[in-house]
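Here you go, one structure.
Yeah, one chain of the complex is gone here, protein chain that is, but the others are all in their spots.
To keep things simple, chains are lettered A and B as they appear, and every chain counts its residues starting from 1.
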Amino acid sequence: MTVTVSASGLSLRYGGTRALDEVSLRLSRGVTGLLGPNGAGKTTLLRVLATAVPADRGAFTVLGHDPATARGRQELRRELGYLPQTPGFHPDFTPFAFVDYVAILKELTDRAARHREVRRVLDEADLAEVRGTRIKKLSGGMRQRVALAAALVGDPGFLVLDEPTVGLDPEQRMRFREVIARAGEDRTVLLSTHQTEDVAMLCHRVLVMAGGRIRFDGTPAELTARAAGRVWSSTGRDPGAKAGWRTGAGGFRNVGDPPEGADLLEPTLEDGYLLTLDGDPAEVTA
Amino acid sequence: MTALVPETEPATAPAAARSASRTTLAAVGALARFEARRLLLRVPVLLALAGYAAWIGWRTLQPWDDYPVLQDADRATQGGPLLVGLAALLCANHAVLRSRRRDTERHLAVLVLPQGHRTAAHALSVVPLALLTAAGVAVQFTWEALKPGAVGRGSVAELLVGPLTVLLFGAIGVLLARLAPSAVAAPLLVVLFFLMFVGAAFPFSGQETGAAWFAPVVGGPGTHPLPSALLGRPAGWHALYLAGLALTAALLAVLVSGTRTRTVRAGLAAALTLTVLGGVVQTGGVPQVTTAARLRASLTPEKDQTCVRQGTTAYCAFPEWTPRIGDWARVVRRVQSLAGGPAHGQRLLVRQRVEARYGLYDDAALRPSTTPHQVTVGTSWGGNRVPEFSTAVAAVLVAGDEKTAGELCDGRMVTVMWLSLAWQSDPEAQLRHVRVDDSLTGPAVVLSRTEPLTMTAGQTKVVRALLHQPFYGVAARVKAHWSELTKPRISTARAAELLGVRAGAGADRCE
Partner (left out) sequence: MIPALAVPVWRTLPWRTLGAAGAAGLLTAGLSRLPGTEPDSRLALGLLRGAALAGALGLAFLLDDPARDGTTTVPTGRAARTALRVALVAPVAALWWAAALLLVPGAHRPPAGAVTLEAGTACALALAAATVAVRHSDDPRPGRPAATAVLVTALLAPLLLPSRWALFTGPEDPRWAAAHDRWAWLLAGAVTVGVASLGEPLGHPFRRTADQPT
């Protein structure tokens, strides 16, 4: 697989906090999921890769462009689609006008071609019907899709999506997954999320971050496999479990180190994720 | 990560939530204390407080402020708090808009404490700042009152204006945030208020009565203080008006925020009544009694005054100024001791006079007295007022009365100025101070509470030469030649000759 994005030793401090601590990664075409608890450094990593903020140390390239030079950053930005965690809007704009505005900023200067492209991404984000409605009248999910359309406009080779499915209902999330999966067919997509199902369903690779470091780098199956033999059911709360909860069926589902002869269950990606976060910080699979 | 709300933000929520179990009022109080702490630590407020403290120190340490008149010193406390008030307006407004700006409003809106109560807490959060201002006012006024030269008495209502202004401006900031939730509104209002109330662009500012009283601070201290009975300032009503207005603004803000309980409405009606009452009464103008008293004090001051005899001189002063008679007597004694001939033992009458008929800020000179051997003294003292009075005494000793003294245009001026200055510690500096243009050469007008005297260039030269000569020699010559020196139409050249000075005096020509 060709490496499209490669980073090494990215570090960034905010005040006294180490938001990024020597992060190195290599991404290739397809959707890569980025999991991690709040404060893990996911947004910071995405902002650094999207050239919104420079790193204190380290370097990275995207599609061969090095953002350490003004020219390289310019080239990188031409290839970039970015959906920030809290996308802001000009409330009086319509989705069409807003995406058109972003398209101009992305140097799509030919008016007719640009309008065609804007209509295409609005269709892709399923916004064709509200194209002319002011953004302030749209629901949260629709606004999120406007932001996605703005990220997709101009057919970027590298797509950075920061928690795009937050606040969406299940159906909207399905639609989102479709769009993202389609985008990942021929692009590099880095998707930060709290939804382990998103990762399980969309991603060919997953990164887990905690404390500003990458704690896991592998396929979703590998992450799930980390929990193999470490999920079991019991009738009561098991004090030895790292996490345990009563399921709808009445029994307890436990994650951790099972006692002898426990009734083992099939692990999910989430179990693997929880156990990764719980594990030794030095234990990194790459 | 970057989506983290600033750490101080959610604290309002737990603070409110914790106290929700107690009564709502307790919750409002707790939130008000929380907001007050934040308000007091905002940079503009800290800067304003630092500036205010510096202003108090700078003002009070001025040498011309060694002899304060307390009925003016109370008004002098009102200017500084305006700056604190503007900072309060800006920061209280920002504090109310904070939840909107950080988009926590959606969250806060569903908490136990409704928006109206939060608004009330914001309005209350200005109170500690107002109390701090009150402490500043108290320090400033007490400092003045404790000065050994202080006379007169202050008014509590005048002293309240500063803290009430802070409260009012803070409440306006809160109200503005509820009426126009825009970040630019408060800075703009601050500019407007600054121009109107600090920069005197308020229409009617400078007037003493009428609509001028709608401004928070009306007129600073005048140039010439008046007895407190003549002030005629509706200070009490004005304080009531300010308090009512602050309360109205705060309650209106609460009402606009959606808390429309009967208590709030009744409170608003009461506050509005107070404001209208204070507002209307304060613009009523100077009461008849005060006008009559001003007329009497200006034309027939003897009816109000207390007289004290010290040595050969009688001192008549308005009762509030009698502690200052000793200072005057010291000057009169020193000047008279230098005079010769009959003037040395002349019985003088020093009368304090005011011109109150044209209001508090009239700066006109008093009409010179035609009564022989009567010297006029004003109500201010300290700084230039001392050599000014010394000159007046010398002029009456030489010329016989103030009217004649004002018309002096000959060599007698040399004697007058020498008598006036020779006894003082740095006569040349004092000469500079009593001359309107602060010069030491050329012709100049000499300060006086009545009509000013004039010195020609020649007289200036002779006087300076005299001041450079040994004091006792000149003093002996002044006494020896007194009758000729005080003869009308003696030329400056002749006076110089008699006093043993060689200075090209030139002809006496007064403009």
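Quick note on the criterion: a residue touches a chain if its C-beta (ideal position, glycine included) is under 8 Å from a C-beta of that chain, and two chains touch if they have at least 3 such contacts.
This one's a predicted model, so the numbers in the text were calculated from it and none came from an experiment.
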item: From A:His90, A:Arg116, A:Lys137 or A:Arg246, residue that would touch the chain that is not displayed; value: A:His90
item: Selected residue (touches chain absent from view) among B:Leu195, B:Val280 or B:Leu299; value: B:Leu195
item: Residue, one of A:Ala147, A:Val179 or A:Ala227, that touches the chain absent here; value: A:Ala147
item: Absent-chain interface as seen on subunit A, which is shown; value: 6-9, 11, 24, 50-60, 67-70, 73-74, 77-78, 80, 82-93, 97-98, 100-102, 104-107, 109, 111, 147, 150-151
item: Chain not shown, touching residues in subunit B; value: 2, 43-44, 47, 51, 83, 86, 90, 94, 101, 180, 182-185, 187-192, 194-196, 199-201, 203-204, 206, 211
